[in-house]
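Here the complex is missing a single protein chain, while all its other protein chains stay put.
Each chain gets a letter, A, B, C, D and E, in the order it is written, and its residues are counted from 1.
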């Protein structure tokens, strides 16, 4: 440690996200909230666990042959969200995204449970009214309400539909839900069960349309991503996901998030490593796009 | 399994709490809520973990020479509380306690985070306006608000003070809090730091006063009770707690709760075993009292 | 919780198995025994762990487009088996299966170690003397004895062969065993190493033959099912298993079991989730068949 | 590694137990059996876990100022016991103890569940018909049968009483049992609840009487020994146990065992370390005595 | 999060250590090295784990009635030490301590394994040649070499003795070591076995002598501090340690360290919580002194 470093406070950022705010192209921030999680909580620890794990991660991607260090990226740290107050938490996340978008930068959020995605999608949709949402998940998240609550991890894509309307949400990898949710999707969204094979054709049609990408990491198979509250076998392999990210690199992504890592269920660290790689590749895909 | 048993649905109750509601003297129920927990969540799993652990527990107490099986006790199961909706959750717990009190039985709640205690204390205080609250905890829980929220695990005894007023709350084992909380306690409650040595004298003065006992299990030392979200070294030993329960058996306890077991941090099961024994002994103390 | 619910004892069943015995088509029960497990015990906790996990599971299957709630299913709870007394335990399981079969319902057992499968197969074979057994497993389980014991998890299919005779046991996914066991299989059973690709053709030939299906969950690859005593890499993927279940839905299944979940080795809960989905899909396959 | 060592097979013994059989004064062996454990199994892994942990343990005791290396001690390894066959297992342990006693050496067994203690006590009692048994445990283990089985971890001291008769069993630290067990003890054994304070006086009266010491490690408080199947808070501290061992060093111990370490519930290794130290101190106490 | 905070990089410091370097009275830094650990490594994760845990910790001490926030304290972060290069690592730590001492501030190091303490003691001794070292530990650490290496966690106090000479090292709580180490201590240091009862008298004699305090946290009993590589039962309780710290507050402490937390063996977080409280109380004791 050089003496000059010794005079500074201890800084901890995602590896490769070490620029300052002004010069950055994209801004990552954490939204450590899991207040509506009904089964096994703990996604609140996701952003911090990934920041620690990033220290052991190379910034170079052999998939895309790009390096995070060749770009200007900023880590704004984690929001300090009040548990037990979900609407206030969503407001804080919304304000944060709004500020990043106003500065002309791409927001990349790390969750937290999936409900948190509502806030940046709302902010992004206000800027881009032709926004299309790509949703990767094991669960449809299309319930009208859950335990009598309108805002919940199980209803979040239904609330997003309230914003963006019919046929602007594309759902991939879905393998769990009520019979009603699949029926709703049949009418109002475009849903692919179990896999993401239709993405390739979709990419060709989207051209320069502004796209928001929300990745609930449980879209990955629990074999490679066990560290989540409701593991659902039968999901995408990591290689499938790398192919997804490669396809995404051809799109105009204006906002994105990666959610639902629950590190307490990740004894080996493999899930956190996978989450970090998805974040690295997604960021590079945004920068390339 | 006898054939007659085979025709019934699978019943799972706390061992020894196997009577029906009508004939019971005391009613136990779970309040699996941890929505305002700011650090490590998971107390929502407490009531279920204890129900499983009870299967390995003797109903006979060599401490009090009493046996749960000699009494009529009912287990009403766990409330189905909506995460992310704390005021609604508190209302549901309040209604449940009210119904038990109306039927002339003693309510015993198993948490959940400490905020849940507010509801049964409110219901009990409405029945007994001279209610005294005995509070065992590592934390003072006397903040006026926490992250701008009035109702929180860190404010619960302050909210209880709003109900019962000055000098009706006795706090034992407290070893963590803001300077302000200890200052507040100096004026408005009776607080013993680190231990519960003053309980013996207090018991003599309370006589037949109706008493509510709220035990945040983290009052126990983490050596014997590591399974909690915010372990605080320097607490009561299990033998101290057995002495406490013995003293409580001389009081007129009209309501009680045991909260803050977070079984995910209890690798060995020792914390859950300790929680079960505290529940058994506390129940017997109520029945003896 | 409605007041009427409050007056009932706490019931805990597999989600979707909420009918009464009389009206049910199929009956699930747990056989929590692991007394002959030679390596890592703990399958005794399997049935209870699955019952808890089921609470977070949808009853609707997007694979088969069927919903457990549309059928009448009964959960008879777990048998109370004496550890250290394996023959008595087998007798109790046998009696239970017998009673279910006599009532004209399909028995579905949740283990427990694989030895427990001997009892329901015996009972089922007594009712259907042309019974065929489909056996999914990583291990051949064909030893004549194990540590001088005739009845053991490592000998169970050999004992089943004693009952049903040559060429009535079909074994899939086998990738571990003594040289002798594979030699025995060559003569007396039909064994497919590593995979279950021959099932498709077999299904066509079985038509209405009564079939018993025994699934040792370690037939799944440990990547998706690490929670078992003797994980054997190189097994079926979850998607392979969903294809198996789809094929099974064309058969006349008269009894079934799912065994060998050891939840203590399932830190993330992913194995228990996989086991629950196998049970859900297998049940639906039986009902469809 | 010297070249000469390279030519030998890999030997693994308890540190300090490195003599050959003939020249040894005491012989340690493992009895890795947990077949009747009704709650959480895993004591079968106790002997192996302790052998690994011993590698990090000093052979010198600052308590007794003695060193294992100054004595001739032999480690006979673990018996290869058949799970699911408890009577055969007991026979094998009995034979092993018999052989050690015949050679004029002191047998020291490491369990395993407590039932295994029956076998060496039987063998030792056949050699010394005035044998007194000192029993340290959280549980009375005095049931006449358990789940209709006569031989079980919960009945073992009752079976020992069948052998040695009235008032020859001294029980210490007992804090769990049925009302009936405490009643039986009142008539037939000498039982001290919760602690071992009466040992000091007993030691004075026993003089040269042959003594067998059986230590169920759950007599220790779970704070220092969480790694066991049924942790019971309120037990002996480690310092209490060191005082016990110091007292034992004045007796004529002709056989001993240390049982019930279940290392899977010992995340930190502290329980295994405690078990190893109890074994070291007990061995030194025997040698001093 | 205010907008101004959003423009800054993510800072992570020990709670209450939030001043800048220049204005600070004491400086904490991490030395995450465990390269010579022979048994269970992982103390390298200690400093980071404590920084995370501090977020849940109050800065106010009810023991000393002082608050970290009332002082100016600086957290210099963790040194970036090369594993596999222990002498270079020690040099880096030495340089860091030297710089802190030169600036007239008190260095407080968080380990890492105990070997790291050699470096700050060397630097401190160069400034204060009458330095006395107070050493709290389960192990004597007085071997002349370990596996033929002079510098090791097992030799560190012997190397410190090389620096400070006879009778300037006071050792407390020691309960493990070779016979030779205790013999060495008899001649060259002042060693108290098992406890720290002699500290009270020592404090009176030391007056204004410059003192370095090195706390190997395994001096605490594993019941309260299981999270360490070589847990040794029979140690100080947390209350004993609080008494120690209170005594230390009367001394002239010119340097200090807290070492040997291995958070991977701390499933519940209780050890990390205890370590944080020891650091908080020790810091306050230094500031008061």
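In the analysis below, a residue touches a chain if its C-beta (ideal position, glycine included) is under 8 Å from a C-beta of that chain, and two chains touch if they have at least 3 such contacts.
Bear in mind that the values here come from a model prediction, so they are computed numbers and not experimental data.
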{"item": "Omitted chain's touching partners, listed by label", "value": "A, C, D, E"}
{"item": "Sole residue of C:88, C:127 or C:193 that reaches the chain not shown, by the stated touch rule", "value": "C:193"}
{"item": "Chain not shown, touching residues in chain D", "value": "1, 3, 5-7, 9-13, 18, 20-22, 29, 48, 51-52, 74-80, 92, 96, 99"}
{"item": "Absent-chain interface as seen on chain E, which is shown", "value": "34-38, 41-42, 44, 80, 82-86, 88, 115, 147-149, 151-152, 264"}
{"item": "Interface with the unshown chain - residue positions in chain C", "value": "38-40, 174-179, 182, 193-194, 221-224, 226-228, 230-234, 265-267, 271"}
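Note that in this section only the chains that are shown with their structure count from here on.
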{"item": "Common touching chains of chain E and chain D", "value": "B"}
{"item": "For chain A paired with chain E, centre-to-centre distance based on mean C-alpha positions, whole Å", "value": "41"}
{"item": "Shared interface positions of chain D, touching two or more other chains", "value": "38, 221, 223-224, 267"}
{"item": "Pairs of chains in contact (touch as defined earlier), listed by label", "value": "A-B, A-C, A-E, B-C, B-D, B-E, C-D, D-E"}
